[in-house]
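A protein chain is absent from this complex, but the other protein chains hold their places.
And now, subunit A:
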Amino acid sequence: MATSTPVKKARRSLIWLGVIIVGLIAINTAAVLFGGGSWTPKLGLDLEGGTQIILAPKLETGQTVTDDQLNQAVSIIRQRVDSSGVSESEISTSGNNIVVAIPGKLDNDTKNRIQSSAKLELRPVLVAGAPTDAAANGSTSPTPTATPSEAPRSTPTVSPTNGSDLNWVTPALQDQYDNLDCSKVSTTNVAPAEEPLVTCDDGGQVKYILGPVEVDGADIKDASAGVIQTSQGGSTGQWAINLVFNDKGTKDFGDVSQRLYGLKSQSPLDQFAFVLDGKVLSAPAMNGVITDGKPQITGNFDQKSAQALADQLKFGALPISFTVQSSDTITATLGAAQLQSGIIAGIIGLLLVFIYTLFQYRLLGTVTIISLVVAAIITYLSITILSWYQGYRLSLAGVAGLIVAIGFTADSFIVYFERVRDELRDGRGLVGAVESGWKRALRTIYASKATNLLAAIVLFVVAVGSVQGFAFTLGLTTVIDVIIVVLFTHPMLQLLAQTKFFSSGNPWSGLDPTALGAVYRGRAEFRKPSASVPVGKAASASREAAKRQTIAERKASELAAVGTQKTSDTSKKGEEN
């Protein structure tokens, strides 16, 4: 009997566990020192307070969102949020939805900015004018006596040659323009890219008939606000917006600028309009032919309006539009209260489990307790590191997952201890019972934990939001649970089995063979089993028992048990192999 082997193995396992813990601490220390990490995990919105908005893509039936579009939308929304001065915002995807999480409260401007999902288009101006007062229009103009015999023509008689061709303006369009009420222009006011559009500017001051789209807003690479500099490099104090187009935009814009600059004398035909959400943001006149793709918009801007327009132009082109599915604001007080409740519940739960296991397993219960504490340390470190490395945030659902995990983790120990007790009942010595009980328990633990892990993974992949947070902690603790039972609980038991206190079967050890009704009491002394051996069992059972005994045990039992084969009444079968 190689007594030293389990001890050696146990020591090796414990060293490995030590390496893991030290490694985790080292990673976290490094993260704190160099990577902006922290010793506490980041908290989710429900625990920390803040605002969470869930945006769902607006899709027509049959349409799907590609990952590319979603990622582009995320980066656009992120830029929008960041540019509004909110720091530490988190924008992520969850299924097909976009989740925007912002610490603190969200002001209405920022909210609108995030939501305004827009398509930015550049169209040439055909007609511009002061808006007609809809009410005045209705009441003062005399009712026409002769109604037109047919509806106004809606297709151009002469097909227009370019975007600025006034042939675009059909009588129908003119009619629409004449009756346009700027207060009623909504974000749904869109026209196909190759068709003209009738609309107003943002403030409802001017109304327009615009030509077809000539440059796509997505071709704007960058837009920034800046003070116009004189040729000597001095400041004029005037604000302007500097645009940078990509290659396609540069070419398209170059063509437009050439044509529009040629129409300089025929204002407003020299103007082009930036249309966002169906409304004109700005309609500057073309002051030159711009072929380098870097136009500058000047006008009556101050810093604020210049910056706002630059942002709109830069982040304007969202590939898909979104609706707000839910918006949640949690105050910091409420978050703190929830976290506190979670921690208190966790501590109470842990204490109750401690008390119960001590009651049930006596000193063996301390192994459970220490195992749980070690598991808690590793879990805490893992979560802290993951929240630094992956941006994981612990939510209330996650906390619940952790508390529930106490029970799941303790169950591995229960399965293991019960197996060891079963082996003791069969009359094994403690060291042997620990080894063979472990073999059987480990199989069960692996199989059952695999079920848990599978559930966690499926939930994590399929679910959204809070369910995901829960699945994450459930999966993490399952893995840690297996590590602990293999690298800590079992080695501890192997070592304890060597001590006199446990091997002598002290009643307080929790592994007292007498209390467990063991058949084999050591020193070749066998007690009669309490229950009768079922017929037909005896032969095979004794064969198996013999097979499973050590040489010393077998000799002893042969001596003592000659004439009776009732050495075992168990249902145990041979070892796995």
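By our rule, a contact is a pair of C-beta atoms (placed from the backbone, for glycine too) under 8 Å apart; a residue touches a chain by one contact, two chains touch by 3 or more; residues count from 1.
The criterion applied here is as follows: contacts and distances are computed from a predicted model.
Asker: I want to check something: the complex is missing a chain, and I'd like its UniProt protein name from "Protein-export membrane protein SecF", "Secreted protein", "Cellobiose transport system substrate-binding protein" or "Sugar ABC transporter permease".
Answerer: Matching the unshown chain against "Protein-export membrane protein SecF", "Secreted protein", "Cellobiose transport system substrate-binding protein" or "Sugar ABC transporter permease" yields "Protein-export membrane protein SecF".
Asker: For the full complex, which residue in A:Ala10, A:Leu43 or A:Ala400 touches the chain that was left out?
Answerer: A:Ala400
Asker: Which of these, A:Ile15, A:Ala30, A:Leu334 or A:Val373, touches the one chain of the complex that we don't see?
Answerer: Within the whole complex, the residue contacting the unshown chain is A:Leu334.
Asker: With the missing chain put back, one of A:Lys111, A:Lys207, A:Arg259 or A:His490 would touch it. Which one?
Answerer: With A:Lys111, A:Lys207, A:Arg259 or A:His490 as choices, the missing chain is touched by A:Lys111.
Asker: Identify the residues of subunit A touching the omitted chain, counting contacts across the whole complex.
Answerer: Touching the chain left out of view, subunit A contributes residues 46, 49, 54, 56, 95, 97, 105, 108, 111, 323-334, 337-338, 340-342, 344-346, 348-350, 352-353, 356-357, 359-362, 396-397, 399-401, 403-404, 406-408, 410-411, 414-415, 418, 421-422, 425, 440, 443-444, 447-452, 454-456, 458-459, 461-467, 470, 474, 515-517, 529-531, 533-540, 565, 569-571, 573-574.
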